[in-house]
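I am attaching a structure below and will ask some questions about it afterwards.
One chain of protein is taken out of this complex; the other chains stay put.
Take a look at subunit A:
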Amino acid sequence: MGPGFGFLIVFLAVPLALVLSYTVFRRGRFGGVVYEATGENFTRLIDPLYLDVVIGSVKLATITTLLALLLAYPTAYMIARLPAKWKVIALVAVVLPFWTNFLIRTYAWIVLLNSEGLVNSGLDALGLGKIELLYSDGAIVAGLLYAYLPLMILPLYSAIERLDPQLREASANLGARPIRTFWSVTLPLSLPGVLTGCVFVFVPSLGNFVIPELLGGGRRIMVGNLIRDQFLKARDWPFGSVLALSVIGVLVLLLFAQAWASRRVGRDA
């Protein structure tokens, strides 16, 4: 255990501690910090310029998460009902795209949405004319959804799979319609899975800087782009650290919500 643990202390705990400590220092001229305490980095978060970026990113990440949930829940539900052999195939088919290069998957959407691309050719053939699809918020959401959908399906699947079918049957036998059974039995019991999926989609969507750049054409700046720019362009490491810390804050908050939901379901069941 020793060497593995030592490695993690040096290359994980110490770097994270450094990020944390950098949030309270003044920026150095060429990156790094000057060891002078200041609260400025935090107050800059509510500067309208940056607040807009934060609100815009939260909006896009929320839309992505909701769309993912809408598509993933019925899919996971269906997979859980498949015969064992088909179940494995359906699950591998969900995971496969996820194991392919993330840049390639994003690139595929440039090919699809390009003004000469498949979607536009289709629209043109239908006589609807071409529209600018690439370089928009919609393209960013499509790219984020494509990148993280499997991460929503998998936890939902394992939550739904674990449900006792007798509970649904009991609900039906007591005269509940399928919709009612879904809202009062299936959904509440699968809530931990729903929240896990939301963490897995929402947090990386916030921190992604590649998709907004490649599919949004740089018109929309998200938190991820802002963090990248603080480190690689603006050389304002303390402010970049504050932004990173807020992403971690969101992550921790959502994880607590997830733990709370699992405990509740554990007690009820």
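Simple rule for what comes next: a residue touches a chain if its C-beta (ideal position, glycine included) is under 8 Å from a C-beta of that chain, and two chains touch if they have at least 3 such contacts; residues count from 1.
Just so we're on the same page, contacts and distances are computed from a predicted model.
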Its UniProt record identifies the chain omitted here, from "Cobalt/nickel transport system ATP-binding protein", "Actinorhodin polyketide synthase", "Monovalent cation/H+ antiporter subunit A" or "ABC transporter permease", as "ABC transporter permease"
Among A:Leu18, A:Val34, A:Leu66 or A:Ala259, single out the residue that touches the unshown chain. A:Leu18
Could you tell me which of A:Val34, A:Met78, A:Ile131 or A:Ala170 touches the chain that is not displayed? A:Met78
Touching the absent chain when the full complex is considered, from A:Val203, A:Ile221 or A:Ala261: A:Val203
Contacts of subunit A with the missing chain: which residues? 1-5, 7-9, 11-16, 18-19, 22, 31-32, 70-72, 74-75, 77-79, 81, 92-97, 99-112, 114, 116-118, 121, 145-146, 149-150, 153, 172, 178, 203-204, 206-210, 213-214, 224, 227-228, 231-232, 237, 240-241, 244, 247-248, 251, 255
